[in-house]
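Beneath this line is the structure, given in structure tokens, with notes to follow.
One chain of protein is taken out of this complex; the other chains stay put.
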Amino acid sequence: MHEEIMIAGFGGQGVLSMGLLLAYAGMFENKHVSWIPSYGPEMRGGTANCLVAVADEAISSPLFSEPTTLMVLNRPSLEKFERDLMPGGLLIMNSSLIDMEPKRRDIRIFKVPANTLARERLGSEKVGNMILLGAYLAFSDLVRENSVTQALVKVLPEHRHHLIPLNRQAIELGRELAGSGSRRVHRNAV
Amino acid sequence: MHEEIMIAGFGGQGVLSMGLLLAYAGMFENKHVSWIPSYGPEMRGGTANCLVAVADEAISSPLFSEPTTLMVLNRPSLEKFERDLMPGGLLIMNSSLIDMEPKRRDIRIFKVPANTLARERLGSEKVGNMILLGAYLAFSDLVRENSVTQALVKVLPEHRHHLIPLNRQAIELGRELAGSGSRRVHRNAV
Amino acid sequence: MQKVAFDEDRCKGCELCIEACPVNIIYLGDHLNAMGYHPAQVLDQGKCIACAFCARMCPDAAITVWKEGAK
Amino acid sequence: MQKVAFDEDRCKGCELCIEACPVNIIYLGDHLNAMGYHPAQVLDQGKCIACAFCARMCPDAAITVWKEGAK
Amino acid sequence: MSKALMKGNEALAEAAVRAGCRFFFGYPITPQNEIPEYLSWRLPEVGGVFIQAESELAAINMVYGAAGSGARVMTSSSSPGISLKQEGISYIACSELPCVIVNMMRGGPGLGGIQPSQGDYFQAVKGGGHGDYHLLVLAPGTVQEMADLAFKAFALADEYRNPVMILGDGILGQMMEGIELPEFQDLSELPPKPWATTGAKGRERNIINSLYLEPEVLEQVNLRLQDKYRLMAERETMAESYLTEDAEIVLAAYGTAARIAKAAVDKARAAGIRAGLFRPITLYPFPKYELRRACQTASQVLTVEFSAGQFVEDVRYHLEFKVPVHFYGRVGVVPTTKEILEEVVRLAGSQGRSQNSEVRSQNSEFRIQNEGF
Amino acid sequence: MSKALMKGNEALAEAAVRAGCRFFFGYPITPQNEIPEYLSWRLPEVGGVFIQAESELAAINMVYGAAGSGARVMTSSSSPGISLKQEGISYIACSELPCVIVNMMRGGPGLGGIQPSQGDYFQAVKGGGHGDYHLLVLAPGTVQEMADLAFKAFALADEYRNPVMILGDGILGQMMEGIELPEFQDLSELPPKPWATTGAKGRERNIINSLYLEPEVLEQVNLRLQDKYRLMAERETMAESYLTEDAEIVLAAYGTAARIAKAAVDKARAAGIRAGLFRPITLYPFPKYELRRACQTASQVLTVEFSAGQFVEDVRYHLEFKVPVHFYGRVGVVPTTKEILEEVVRLAGSQGRSQNSEVRSQNSEFRIQNEGF
Amino acid sequence: MTIVYERPQSLTEVKTHYCPGCTHGIIHRLIAEVLDELDVREQTIGVAPVGCAVLAYKYFNVDMYEAAHGRAPAVATGIKRVNPDKVVFTYQGDGDLAAIGTGEIIHAAARGEKFTTIFVNNAIYGMTGGQMAPTTLAGQEVTTARGGRSPQSHGYPIRISEILATLDGAAYIARVSVHNPQEVVKAKKAIMTAFQAQLEGKGFTLVEVLSTCPTNWGLSPRDALTWVSTNMIPYYPLGVKKALTKEGVASA
Partner (left out) sequence: MTIVYERPQSLTEVKTHYCPGCTHGIIHRLIAEVLDELDVREQTIGVAPVGCAVLAYKYFNVDMYEAAHGRAPAVATGIKRVNPDKVVFTYQGDGDLAAIGTGEIIHAAARGEKFTTIFVNNAIYGMTGGQMAPTTLAGQEVTTARGGRSPQSHGYPIRISEILATLDGAAYIARVSVHNPQEVVKAKKAIMTAFQAQLEGKGFTLVEVLSTCPTNWGLSPRDALTWVSTNMIPYYPLGVKKALTKEGVASA
């Protein structure tokens, strides 16, 4: 197994934590993992993204340029990174903030209105990123439920640990949404 | 003609000006000249020396290690540099301040009690160095009288120009002292 | 009659103008501008006293203020 | 009896001790020391009041001063 | 032992603490800020001292003071800040004091950018400061190595009484990987430092100095330094060779560039090209024998670097031009595995008839010029 | 024109004035103090400005300001001071500003000594600062060249918008020789500098900058720099070859070391050994074709340097190891003609079977290692 | 209708990268207004620092430099000596000016260099993400002093304007704030005075402006303004620290 995941969006959308969560969960299952954040110019604002690799063998280059999965949380990220996705790769997009269609025809696409769902069904727009992550997990079977929960403990600062249940709910919601369709598009070894 | 002269003594004895005078005089006669002062540690006091080369052809290395002539104004300089003098070379020493005998047997030696003569005959110990220089000029015929006078104008700062006659006197005195002996030990091409 | 105008594209929704306005007529709009901020606006131009406090506080020089009559 | 002693080897003949001595008994000798300086000296030890002004001014810590009696 | 997911910068900082580093003097600069930030709370925890200096110059001179007093001490910075430390580094090298200096390289020259770069290679290995000195330069390639080499750096510094530089880049500092941290060094087992300034009580006084006004003495000091560098070269080279046994083309790269090159090697192998990777871990002393061994079967070498052609010079030098060495560098931008693979494929196809015009023209011209040889 | 007897430092300073240099920012350090001292009264005479800065760092940054404003400007220092300027030099190189930087090298590392040295060769030619930049480096060998190259340096700096370094040593600065000073540059004929900051009146505003946060843009800047360096390498190399046409042994040396080597060549010829001298005048770009031409007939090369083996690496590199290159260096002490002659005689006698163990063992070992090649 | 307030000409149209509510933007605007009012836009050369204002060269509509960290006063010295008849200013943060650049600012002031420095004191290193500055207040939390700055181990905050005011080469030194419209007006006046003094060749001039860093202080932009008045001003008292004399700088 060798997954190369890119996650991109606005700073503040929780893009980096999504990646961290995957990396931690992978590590808890004794997989090789790497996580690289975009480190912006020495200033605030703008976009953020990260690269996460999870693999059974040692990771030669954590700096992959053709991700197997791309998750985009805003429109500029889709515009910028769509072309990099590996042919046959998985694109998960936040349709709440992206009102355009992807151009690629050689990829699998899954849309989640994450902000809307988070706000309406979970009462907090903040966990939109976890819905997207849940959807990804349904598709990939990358890591187990249990590892993700463990990872949440690591990623959330202690004073936010009371939010773990909410985050788990959001992940579950994403999983469910993607659940039915996930088997259909699953690929064996990217 | 290729003369390589080393002059050494205490700081303050006028060692550097002796060398400068020869270099200027040489240049006025369209010879190639070079002058290198010892530049001491970043501090005062101690000994001083300089290397002067005067030659008909371009000077390949101004940093000669075997001078054709060595002029020493104090005892430590004799002790330190005697061994470097080229075999057959000329040693001129200030016997006023040097109470020891040179060890070398393969060189020509001329002693001048420069301080004593300067004080007693010219009324100023300061021009002792010029007596030694005059002696050297008698031996070498390196440069003409006239060039030396011209050089004095360059080497002495303007407010000391009234001392030019005294300096010329001292040079003359040195020349005379060495005059008789000079022919005897003269070497053609060092 | 308009006395104060906001360059919405420049506004970062920082609220410093709101803090400064002595007559409390500035508020952040519901919509987002191109940079993703809710821009400041004034509906009740009549209440504006053209004091330019808002403009003086705006870090993004996004505000223009007019006064009636000649200078 | 000696009250002040100069370490001739250290002396640089700077005359700061001479300047400092209230009873003007220090002078530079005619001879040269190993460094080539005329070293300071006092002949008339009797006139010395052991004030140590000279020693306090000596940059080369070349001077020792004694006083009669216990401290 | 269980793994920790850590940023390279933090792994390095924690490993330094475990190696016995108790003093850190630094100044903020991206992309290494996690090192001072981590140590600012971590060092006091273990009884150490963290000082944010007023500048990089002050920081390196504080290091000089602390190192001469016998402490295990570190500073870190990134390219422009490292340039400011050059005078101080030269002093430390000449005074033969052990310390660790981290450079997480960013794009240059000038203010440049903050993305990863390897543009300070020459500065690190040839000596950016004045005079004939050398740092011992370690180039980690993974977060694990950031920790392991940081740990080892302190031991090497003490052993050779020489400053050790860890030469990383922005990505190595920012990246997280699962790692195992080194065990805590037993501080009671650290080598004694009888030369350190601790007050001359019951012993001759100690002097930390780099001034030698007599040329002969200065030469002796320099010869001693050179002896030391030779000894380091004999004993301390480290390198990784990957699939080089039968390689017809060897990629040579260090640090993050080597990670990308390694992926390219894998892909080239998958495409039937016998590619291999040579990765020096010590950049000074350069592992020249390891390089030559790695290139035994190679008909060509390709260096991959984030710079305009620095590392390649050392590779050519140590291969003595016996194997054609091609160069693939990006300056400012990080190259992709794909573009390197393409270069490998192209070179493999041309069987050493490289298009690399700079190298080519130089060689052919030389041959003509030297027909008389 | 009649000759003047001048110190190297003063000749350089006066030539700079004649080249149109009107601004000097420096800080005292032996053995280059005559340069600031001379310019402190000379520049005001011609309407220029001399400032003794508070440090070498301030000085190089004043140069940055003045150069960007379009002036011909110079700074000078010696080894430790030059190390302090490295950040600023990297900024100037990246901002592509013309200026002249003088390094009258002294012994290092650290505070070292003040006697002549060539220990900063690598720093000068490989880039002591961070990032991929190069100075144009000129190495005078006589007082005449101190003047001539100083004059030329300003023209080169303007032409390439690149900092030019004059790399001398203590002896070159302190020595007097009879020289002819260059004629005064007609200031009205200086090239216009439309990029200079003089107030954006009736034109687009000018920006002097080295920050490029987008990697792609930074790469473009770097590629442009590299193109410039290539152009310099094509057009600006300078070297002197002396009696090399039939030389069996070529001495390679620059600056003061070349003067001594030249005398050794003369003595070797007198002793019947066909010796020659290769003296690069530009150290960067390195005159590699001139070197190769000078070594056409040579069976061995001997580099002579006041350092522990820096210049020799470039000589080997540019000869591509096709000729055995031996090394004779002194560090701290200036070698004598005699000892170099002895080395030449020894080498000539051994017909290339040098005793230079470092070089030897390296080569032979390599041959064994690479038997498979 | 007359325009009471509009965007000054001496700013370009480029949108700044500053965080929402960061008062760097206000200070930029004030400088631009002064340049407009003095009508010197086309004869001005500015020097941007390394710090959050590193991109100031994009925002000021004049010839600009980007200086190395802390060296702006040296760069400005070089510029002004070549362009003695032009208006030269530097814009520097507190890390830039009061830490790494301490030597340069003190000596530029001592030399009486005839340029103007706008010194933005936000008690933190903004650009690198909130580390301690020499101006960080005792007890203030920063990323390199998590429990808050402790003078015993981290040293005492420095009042740089007070130091510079002791130097004979300094002609005008003032500390102002921009935390409300009234102070903004005063700040502008101080900046105007400084530039005028420069134009009259009086010597070195500096205006220290207390500024916010909402992002790294962890406060909303409005709360950050309050923090300036309640926390900064007590330690950094506002006012003219060195007043202009008729003849210009004091004679030594």
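Assorted remarks:
Here the chain labels run A, B, C, D, E, F and G in written order, and each chain numbers its own residues starting at 1.
Convention: a contact is a pair of C-beta atoms (placed from the backbone, for glycine too) under 8 Å apart; a residue touches a chain by one contact, two chains touch by 3 or more.
Note that the structure is a prediction, hence the values are computed from the model and not measured.
Among E:67, E:101 or E:139, the one in contact with the hidden chain is E:67. From the options E:49, E:190 or E:238, the residue with contact to the chain not on display is E:49. In the complete assembly, the contact with the undisplayed chain comes from F:80, out of F:20, F:65 or F:80. Within chain D, the residues in touch with the undisplayed chain are 1, 7, 9-10, 12-16, 18-20, 35, 37, 50-53, 55-71. Within the entire complex, the positions of chain G that touch the omitted partner chain are 99-103, 106-107, 110-112, 134, 138, 151-152, 154-159, 162-163, 166-169, 235, 249, 251-252. The set of chain E residues touching the chain not shown comprises 23, 25, 49, 51, 53-55, 57-59, 61-71, 73, 87-88, 91, 197-202, 205-211.
By definition in this document, only the chains that are shown with their structure count from here on.
Shared contact partners of chain B and chain F do not exist in this assembly.
Of all chains in the assembly, those touching chain C and also chain F are G. Summarising the inter-chain layout, the chain whose CA centre lies farthest from the centre of chain E is D. Where the sister copies chain E and chain F meet, the same residue numbers recur on both sides for over half of the interface positions. Look at where the CA atoms of chain D average out and do the same for chain G: the two points lie 59 Å apart. Between the Cα centres of chain E and chain G there is a gap of 39 Å. Counting partner chains per residue, chain E has residues 30, 80, 110-111, 113-114, 213, 334 touching two or more of them. In chain D, no residue reaches two or more other chains under the touch definition.
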